[in-house]
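A selection of the complex's chains, in situ.
For reference, chains read A, B and C in written order, and residue numbers begin at 1 within each chain.
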Amino acid sequence: MRLLIANSNTTAAVTDGMVAAGRAVAAPGTEIRGANARFGPSIVGTRTEAAIATHGLIDLLAAEAAGTDAVLIGMSLDAGLLAARELLEVPVLGMTEAAMLTACMLAPRFGLLVMGQAGIVTGRELVEGYGLERRLAGIRMVDATPQDILAAPEAFHAPLLAAAQALVEQDGADAVVLMGAVLAIMPPVLRDRVPVPLLEGIACGVPLLEALVRMGLRAPQAGTLQTPRGRQTVGLGAALAARLGGAGG
Amino acid sequence: MRLLIANSNTTAAVTDGMVAAGRAVAAPGTEIRGANARFGPSIVGTRTEAAIATHGLIDLLAAEAAGTDAVLIGMSLDAGLLAARELLEVPVLGMTEAAMLTACMLAPRFGLLVMGQAGIVTGRELVEGYGLERRLAGIRMVDATPQDILAAPEAFHAPLLAAAQALVEQDGADAVVLMGAVLAIMPPVLRDRVPVPLLEGIACGVPLLEALVRMGLRAPQAGTLQTPRGRQTVGLGAALAARLGGAGG
Amino acid sequence: MRLLIANSNTTAAVTDGMVAAGRAVAAPGTEIRGANARFGPSIVGTRTEAAIATHGLIDLLAAEAAGTDAVLIGMSLDAGLLAARELLEVPVLGMTEAAMLTACMLAPRFGLLVMGQAGIVTGRELVEGYGLERRLAGIRMVDATPQDILAAPEAFHAPLLAAAQALVEQDGADAVVLMGAVLAIMPPVLRDRVPVPLLEGIACGVPLLEALVRMGLRAPQAGTLQTPRGRQTVGLGAALAARLGGAGG
């Protein structure tokens, strides 16, 4: 099985980290490849950049997804998820979606652990976008940017553990979801120090996509996720224009 | 006051229709100008195209919004609304948002009138995205594409009126919102044949933006809608790259 | 355009303040007039008084609204809003409703700033009554009565600013709504010290009503807001009895 981690950003180093994390959890026989957006933000940190990165993701998928059995979107906002599901005929998961739905398999309510004050707003919007607000126990943050954590990960172990502990003890969470690509590559030692399952998008998304591929589901032939055909566009990348403009079924 | 109708599509004819509709309702002294996306779908009809058009909108705004006092997004999905609010320092409304919030000023619940079966799903997603589901009386559709209606508008008067009537009489709507740019340019005679206010995005959005400009509100200096500064990007249009990369305040 | 600010209380001084605030924001050509209830509470401070004031409002509108193009209810609870919309054929907004719907045009979530502990309950009830709870970031209060603030407004600048700041920074609000007629007449200097739009009912309601009048919407001929006709009553004010008892359409 071939799985693509599609990073909507343009920063290859983050992609590489996610690919490594994915390989660590993949089943034998699963090949994992990463790809970056060809244009757009280096790191998505604003609403505007998320909007641009969504196009970057779609462009990337049109160019790179041929021959892939499943796609994991490697950006914590999961931006472009439904568009990617529509465009492709293989399973697609967002990384934070994957962690949240895994949490739903383990716990009546999960806590969400985010980076920075803005992450609290973004995280809530994401939970609500998935219609999962009744499964949310609470949101807590560590006061750090991705850059901060990349620069000195050990310095954030204590705040992360404290926030996770508060989600469990004060908010009633029976699982904790980490939101943020950079958190996906924190040393697994953290997991052993949180008293409930600690989940992030790569370690959840890869096995879930393997499961979806095993189910052998058909691509939708009706409804709101059918592959577009015969659409007219202007000024797009060649692969994307070709894919959208293809003859209908 | 200068108002920009920003069409996320690339089809200038639709923009022209919306500009004309906007001028018909504008206050004396309001100048209305239209602009199209430089790239992307001719008409947005799929989730993928909406994702691309969001970038098209942002790119367009970076290039064209200087000197504008307010922006109306001229696409019925209002895609990119929050990104546009973040990017610009002037009021921005989506056309369907404008009609729905106007409905909220008139009626305890409104009905939504869409085009085609897919519009029922899209319409519901939009209402839920705005957190307005408790204000929704129901959604009804006319079985037509925008192209159908543009080709023979009179043929759809009867089905539109029947659907509006059902929203009022069976679903309990006290106002009816038309979703779809093409519906914004239906002859006003329809309005006189629906027994409650019949609202669409241009005729609502222009006066609401005039009102917001009059309020003289400051642009956000904190929170999730501050203008981005100092962001690094690759391969974007010059105006957009410059705007995102500008020095911080 | 003639706009009536209808104060459901009997205290003319508050009405005068609201009229002055309204005139400060009105467009050229908008005439603003105020009127008080003929009977009822001096200041609405309890649920019982709100119930009485609703009748006071209806009685006032029957007597005073002839020839008016739009009505703004000048009491923060917006009590009687739907009854007033039913009774009249012109647009009617409640002052807190106006501020909340303006916030919805600016921000994904707004914060609500109220006076006193009871205001937290009242405010939440109002937000829920409008079906806007998913747009609410949080409610914070300043510990003061309207009388306190009228007596020494400067003394409350600091607590108001602190509460607004907490709504933005801790609760994730991208706009702040002030609830309370007395807050509508705080010096505008406050607005410049809150980092997101600071909204209150008069400064929002007057431009929104101007916009609604410009839209030229018809009065409902069906549904739940049709003007009552041919109703039998006992012991009401002459204008109200006449209006309710009028011949049907």
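Simple rule for what comes next: a residue touches a chain if its C-beta (ideal position, glycine included) is under 8 Å from a C-beta of that chain, and two chains touch if they have at least 3 such contacts.
It should be emphasised that the depicted structure is a prediction, and the values quoted were computed from it without experimental measurement.
Colleague: Beyond the 3 chains sitting in the coordinates, how many copies does the whole assembly comprise in total?
Modeller: 6
Criterion: only the chains that are shown with their structure count from here on.
Colleague: Roughly how far is chain A from chain C, going centre to centre by Cα mean, in whole Å?
Modeller: Those two chain centres are 44 Å apart.
Colleague: Between chain A and chain B, tell me the centre distance in angstrom, where each centre is the average of that chain's C-alpha atoms.
Modeller: Measuring from centre to centre gives 29 Å for this pair.
Colleague: Which parts of chain A, given as residue numbers and ranges, touch two or more other chains?
Modeller: In chain A, residues 121 touch at least two other chains, as defined above.
Colleague: Where on chain A does chain C make contact in their complex?
Modeller: 117, 120-121, 124-125, 128
Colleague: Sort out for me which residues of chain B touch chain A in the complex.
Modeller: Within the complex, chain B touches chain A at residues 10, 38-43, 45-52, 54-55, 57-58, 80, 82-83, 85-87, 118, 121-122, 129, 224-225, 228, 231-236, 240, 244.
Colleague: For the complex, give me every residue of chain C touching chain A.
Modeller: Residues 108-109, 134, 169-170, 172.
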